[in-house]
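Removed: one protein chain of the complex. Kept in place: all other protein chains.
Take a look at subunit A:
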Amino acid sequence: MGVKYMTKTILELDNVTIRFGGLTAVDSVDMKIEEGTIRALIGPNGAGKSTIFNLITGIYAPTAGEIRFMGNKINGLKPHVITKMGIARTFQNIRLFGEMTVLDNVKIGMHCRTCTGFLGALVRSPRVKAEERAITEASMEALKLMELDHKADELAMNLPYGEQRRLEIARALASRPKLILLDEPAAGMNPQEKQTLMSMIRKIQAMGLTIFLVEHDMKFVMSLSDRIAVLDYGRKIAAGSPAEVQRNPAVIAAYLGKEVV
């Protein structure tokens, strides 16, 4: 892979392993993600992709190895602390706050960037009101980016599937992350919705964010990502540019099975 510019590593997985009882779900995975790039993580079902996301966001703590975000070790930190440091995520099986409005969902994303506690809520000083206005404005902006601003007052559970996925991204963006993890963002979308989503992700990249995504749709992954890592049975079996990964025999074997000669 040709050296282009001096790029900064934003996220680094160093020999990361997690075992659940006898099962090694993620096995000594190394990875370096450069700032401002789109990185994809692919692999067959059960390869450990979502587990890696859960490790990065602090839902699980690795059994061994280290995860560094902008040079700081983050394994063992609580999820909300990691979010505050600048990592946001979406979920494979959509986890929206269904009974809350679309706008309120996004406002929760702003939670870690704001500070009013319950006493502030009671007093409602000018500072608190100003903060609430700022939250509303920033949340509307995130909604506009994902083209959901016209649905701001609807309940999240009433949105169609594709829009729910986009709302999750808007919510993640509201936390002003430096790195955003998208877990199967295109799942269940029709080709047109996928196109829209792709351009939205590019817009997010243009804002200076780093994107790390898990996705099964190969066309989507190949045309969007700068680099791809391939996971199989918890091990990283390949990494490189989309073209390199497509030619890699180990990848072909993992997806299609080994050729019987």
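Keep in mind that, in the parts below, contacts are C-beta pairs under 8 Å (C-beta built on N, C-alpha and C of every residue); 3 or more make two chains touch, one makes a residue touch a chain; residues count from 1.
FYI, contacts and distances are computed from a predicted model.
Engineer: Out of "Amino acid/amide ABC transporter membrane protein 2, HAAT family", "Sodium:proton antiporter", "OB-fold protein" or "cysteine desulfurase", flag the one the UniProt entry gives for the chain missing from this complex.
Structural biologist: Checked against "Amino acid/amide ABC transporter membrane protein 2, HAAT family", "Sodium:proton antiporter", "OB-fold protein" or "cysteine desulfurase": the hidden chain maps to "Amino acid/amide ABC transporter membrane protein 2, HAAT family".
Engineer: Considering the whole complex, which of A:S175, A:T210 or A:S225 touches the chain not shown?
Structural biologist: A:S175
Engineer: Just one of A:D104, A:E193 or A:E244 touches the chain that is missing; which is it?
Structural biologist: In the full complex, the listed residue that touches the missing chain is A:D104.
Engineer: Consider the whole complex, including the chain that is not shown, and state which of A:M140, A:I169, A:L182 or A:L213 touches that chain.
Structural biologist: Selected residue, touching the omitted chain: A:M140.
Engineer: On subunit A, where is the contact patch with the chain that was removed from view?
Structural biologist: Contacting residues on subunit A, toward the hidden partner: 57, 59, 78-80, 83-84, 88-89, 91, 95-100, 103-104, 107-109, 111-114, 116-118, 120-122, 124, 128-129, 131-133, 135-136, 139-140, 149-150, 152-153, 171-172, 175.
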